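Omission of a single protein chain aside, the complex is shown with its protein chains in their original locations.
Our next item is chain A:
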Amino acid sequence: MSEELTGADVAAVFHRYAKTVAELKDLLTELDTAVGDGDHGTNLDRGMRAAVEALDAGTPGTPGAVFNLVGRRLVSTVGGASGALYGTAFLRAAGAAGDATGLDASRMAAVLRQATDGIAARGKCAAGDKTMYDVWSAATEAVESAAAGGTGLAAALSAGAVAAAETVRRMVPWQARRGRASYLGERSVGHRDPGAVSSQALFECLAAQAAA
């Protein structure tokens, strides 16, 4: 268990995430074929492979530097909504992390808040639109309230992962109001949102790293 994530730890989170995305690739593609254009798994996998390659090429600096590098790689390799949204999230996270050498629970909460607000601004989405924002928003709120209550980092991120998973399940009967799934209207009801699922996986990787 760690009460602080260093730059090397954040890099390890992204290694975990790249591996998870590769494993989830077919599932994400299948979910996206049902409500979108079927490219979410392929695109995110391409981006995370490029991000990890860039991380491996240098020595990990601060958490902020790692977020910045990953954000930049995603923006330049993924395209589509997922590249812009994940890229913006990590670039905002980098800004919030600043020069800090470690992220404790309250700093992590601040970093996630900036990332979540970045997704809302870029995607012009709000709570209840049935997008990845719903997952980021719920998970960030859980981390914030745990941090405010004096909980350590590992427990706070674990609460975030639980909230993310619950939200993905809660969203299934909703009707999408943003993104390509919104074109389906009522036909988007009953589907798991692919961006929500890939976001849940990220929060689970964060929690797993802090628990390690």
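Worth a mention:
In this text, a contact is a pair of C-beta atoms (placed from the backbone, for glycine too) under 8 Å apart; a residue touches a chain by one contact, two chains touch by 3 or more; residues count from 1.
The rule we apply is simple: contacts and distances are computed from a predicted model.
Of "Sugar phosphate isomerase/epimerase", "Spermidine/putrescine import ATP-binding protein PotA", "Iron transporter" or "Dihydroxyacetone kinase subunit DhaK", only "Dihydroxyacetone kinase subunit DhaK" is the UniProt protein name of the chain excluded from the display.
Set against the missing chain, the residues A:Leu27, A:Ala100 or A:Leu184 yield one that touches it, A:Leu184.
Only one of A:Gly83, A:Gly102 or A:Gly160 touches the chain withheld from this view, namely A:Gly83. Taking the complete complex into account, residues 29, 33, 36-39, 42-43, 46, 75-85, 87-88, 122-123, 177-180, 182-185, 187 of chain A touch the chain not shown.
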